[in-house]
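First the structure, in the form of structure tokens, and then the observations on it.
Of the protein chains in this complex, one is absent; all others appear in place.
After this line comes chain A, so read on.
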């Protein structure tokens, strides 16, 4: 090239140097446009996701209830007065009948009117049994007294009011009949039927009735699991990365370990489920469906994420810090624990929170260890059967009743809220404590 240009005749003439300025600017503009397009694309789908979830799910936070004057009639609950000898009597009494009687009175239905009473009975949730039973047991003095209570309406009533049923189709094709709609309207007019804040959604466990189903057990299960993940994978992960980064000799063995850790981070989560089933349940004999096992499986899954994040954070601490500490006589151990680790802590914390958030949204490994289950009783310890939030979403998504559609979306909103809080905390911690060199 140089040789030919030297012998070129035009070499001395003033020439227009074409350095492709226009083209390069255009390329940059094009790239920026593509970038913006990519972001717009992502934002569009995020907005779509949020819109579908929120528009379907916001109604789940309200649940229709009926206001009734329930009389705890002794002749219904314990006609032979045997509750002192037989405490089971109070537990198994016919409580729904009390609520039904109160509703007949409110609606002015004759108790002998078979069709009318049947239609009215179906308006009250079967969960009224437990509600009234618990009231009476916690306060035995209520016997023979009349109390004003809000009992849950049946799931179908709730769905009808929220417009989830197509009420224009023929009556025979509907879960809620015309005479029931009249009753609902009557109750609505005198203010004894209304949507109230759905605390049950947060406190109840699994239920086959949509109106009494909640994510309570799932939240406890997820909380236990996150705690276990934090307690096991954080110390192990940090210890492993400190050793690998600061102490281990750089040789072929550590290279192999590094490759394997990076590989582990990409292993499909179901594999950890299989491992958990084989090791924790079959070999170690831990109970099925327990959040302890779930937590341990998720710890295995989170470990590589934490190790990689921690190593990156340790690497980001400039060598001058280490050199200075060593220079004034600190031991290697003191250098690491007094200077390097505290400086790397924000990065480690961020990595841990992101790993936890990932673990919180995981379902596949839980399937194999029996946590995709219908659990009613709240787990007292991590050894009791429990489910997790994403599992609850999965199970509700498969339910036939219409009312579970909004509950599914409601549970997604709750899960997204938890994830958002965790990720915002991670960003906040990074901003607050990050050091730049």
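Annotations for the structure displayed:
Note that in this section a residue touches a chain if its C-beta (ideal position, glycine included) is under 8 Å from a C-beta of that chain, and two chains touch if they have at least 3 such contacts; residues count from 1.
Throughout what follows, contacts and distances are computed from a predicted model.
Per the UniProt record, the absent chain's protein name among "Phosphonate ABC transporter substrate-binding protein", "Transcriptional regulator", "Phenylacetate-CoA oxygenase subunit PaaC" or "NADH-quinone oxidoreductase subunit K" is "Phosphonate ABC transporter substrate-binding protein". Listed residues A:42, A:79, A:235 or A:342: the one in touch with the omitted chain is A:235. Annotation: of A:207, A:222 or A:335, A:207 touches the absent chain (contact as defined above).
Summary of contacts with the chain left out: across A:19, A:266, A:328 or A:400, the touching residue is A:400.
Of the candidate positions A:63, A:222 or A:289, contact with the unshown chain belongs to A:289.
Interface residues of chain A facing the missing partner chain: 88, 91-92, 129-130, 165-166, 169, 173-175, 206-209, 232, 235, 239, 281-282, 284-289, 292, 367, 370, 372-377, 383-385, 395, 397-402.
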